[in-house]
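With one protein chain held back, the other chains of the complex are shown just where they sit.
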Amino acid sequence: MDKLFIALLVFVPLAIGAAFAGVSSVAVFFLAALAIVPLAKYIGQSTEELATRTTPAVGALLSASFGNATELIIGIFALKAGLIEVVKAAITGSIICNLLLVLGFAMFVGGLPREKQTFNRTGILAQSSTLFLATIALVVPAIFSETAGETAGVAVEGLSVLVSLVLICMYGANLFFSLYTHKHLYLEEAGKFLPRWSIARAVATLLIATLAVAWVSEILVHSIEPLVAQLGWSQLFVGVIFVAIVGNAAEHLSAVLVARKDRMDLALQISIGSATQIVLIVAPLLVILGAFLGQPMNLVFNTFELVAMGLAVLIVNVIVQDGESNWLEGLQLLAAYAIMAIAFFLHP
Amino acid sequence: MDKLFIALLVFVPLAIGAAFAGVSSVAVFFLAALAIVPLAKYIGQSTEELATRTTPAVGALLSASFGNATELIIGIFALKAGLIEVVKAAITGSIICNLLLVLGFAMFVGGLPREKQTFNRTGILAQSSTLFLATIALVVPAIFSETAGETAGVAVEGLSVLVSLVLICMYGANLFFSLYTHKHLYLEEAGKFLPRWSIARAVATLLIATLAVAWVSEILVHSIEPLVAQLGWSQLFVGVIFVAIVGNAAEHLSAVLVARKDRMDLALQISIGSATQIVLIVAPLLVILGAFLGQPMNLVFNTFELVAMGLAVLIVNVIVQDGESNWLEGLQLLAAYAIMAIAFFLHP
Partner (left out) sequence: MDKLFIALLVFVPLAIGAAFAGVSSVAVFFLAALAIVPLAKYIGQSTEELATRTTPAVGALLSASFGNATELIIGIFALKAGLIEVVKAAITGSIICNLLLVLGFAMFVGGLPREKQTFNRTGILAQSSTLFLATIALVVPAIFSETAGETAGVAVEGLSVLVSLVLICMYGANLFFSLYTHKHLYLEEAGKFLPRWSIARAVATLLIATLAVAWVSEILVHSIEPLVAQLGWSQLFVGVIFVAIVGNAAEHLSAVLVARKDRMDLALQISIGSATQIVLIVAPLLVILGAFLGQPMNLVFNTFELVAMGLAVLIVNVIVQDGESNWLEGLQLLAAYAIMAIAFFLHP
């Protein structure tokens, strides 16, 4: 598996070279997308290596901070380029992708050779309620904006910043819950990981991979507008489907691999956990950074995005509520993803 | 009970005669509606008789194919007559009727003489997730159509056909799940049914009843437009309430009877199972047939229908999620049905 990622690194110079050579934006976009996959993986791995060398609390904080570094970096460059619709679409896409595509694939692949797979209901339902809170945080500004009429622009910005602050506080509360008051629910995985890299190697890898992700993200983001013009796709589709998959590809692979080994608790933690972190910390930070960057981004998602996210949250809740999964449930999540992806593709 | 259905057969010649005699459309509609009830019952019974004579797999396939024959036949004639709103309303109505009226009545009647009735949560929750997938399949095209604007006509047709294909694949996956990989969850009922009819009698009954349903359905469908004009009812109301009840009447009776005998698993399988089959196979087939019949039908239901279906799916999920039911829960489903039926009746 490691060899695959090393091989994929070849796309980093290819993407940078293609951008400088001024070749077709379509080629640049897909080269940059492929280049981000291994870089995101090395950010994740070096973070984990560093995390095992510190106290559990500092380690968890590190993982939490760098776990979504790639999504955040892509988001910042898209914000700076004024592609606010792409940023929102990528947030929507990350949630749908983690809840339906990643979790569905994990349940399908993990469920095929077995009658059923079981997991700890209590832990999962705690994450499920976080998902519903996240849904509330995204639905309320949209309804507010729709019912408040045209004069509500300033109020919507204010509401978005305040809701973002509430979400960041809840992110802190979630950390406090998992690191202090209820850490026994999460300790199981901690002991299993042995460091393989020296601290120097881990720090260097983290720095280099983060810088490279930043460079390639900027290339990716700048190829979106010409790509959209050339292929006739919508920014919505590119953001929801491609940008979302790119930022999460490495995590997807691990979720599927651990599901195959019947470690469904970890697979659920990766997929549902990523989705909640996108809403609790990535989206709020982008709203607040947007205000500083002079590219104010509010939390008003369009109806289609909201309905897609809301339905994804609902069906996942129904599927996990009995603490069991099987291949058919995985396939149902994949079917839901397929329906949404087709609709986002056809949407004018 | 059999005698009741034999007696009801008298409405078949009455409906046909009334249609030829050219009497009031109101009379023709209600005679035809009453005539369909015993015919649908005999289609179901002859299918079951044939199913017991074959291998379980073929039998299940037979039941699955003919289980919704009546709804499908009514739908085809309504499509051919261009009554697309009636077809959609009948689909909506079948789902609401099965989830709220049939299941509610079964839980109420079954729960009255007992403190509570229990059922297998795992099996029911699997169906519940199918219901949520079905909801997604109906909500996404509606939101698509609403947000895509006026130029989206062609895209909506394409989306409807693609979503229909996804649903038909999921129907196949459901069959594969219940016939191969997880058949032990469903075998319990198989051994209890002993064939009473000869194969010849079963085949003959199936053929004659199907032809008669087709004939009477055509009469029913053609009486709808004059009926609507005469009584001032909306096509929506006629489709959601009457057409839906007519096509499912026989199944309703069996769900209530088995609930009374405390066989709630079977009652839930009949009611929730019928609702899911309407979305997974009847609606998609009608969309695809509509394209061939030159009466293109999309999957865009109106807001009122969608909200009614979505709320029905949600409340049923809440009521079944603990694996127990009582008379009050049954009455709650009936109250939900009453509220919706009143609203559909009053809707202009």
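A and B label the chains in the order they appear, each numbered from 1.
Quick note on the criterion: a residue touches a chain if its C-beta (ideal position, glycine included) is under 8 Å from a C-beta of that chain, and two chains touch if they have at least 3 such contacts.
Please read these numbers as outputs of a predicted model, since none were measured by experiment.
Touching the missing chain, out of A:F11, A:F144, A:F242 or A:F344, is residue A:F144. Here the missing chain is touched by one residue of A:S65, A:S129, A:S198 or A:Q230, and it is A:S129. Checked against the hidden chain, the listed residues B:R196, B:K261 or B:H347 yield one contact partner: B:H347. Contacts to the hidden chain, counted on chain A, fall at residues 121-122, 125-126, 128-130, 132-133, 135-137, 139-141, 143-144, 146-149, 151-152, 155, 158-159, 162-163, 166-167, 169-170, 173-174, 177, 181-182, 317, 321. Contact between chain B and the absent chain runs through residues 115, 302-304, 307-308, 311, 314-315, 318-319, 321-322, 324, 326-329, 331-332, 335-336, 338-340, 342-343, 346-348.
One rule holds in what follows: only the chains that are shown with their structure count from here on.
Chain centres here are Cα averages; for chain A and chain B they lie 40 Å apart.
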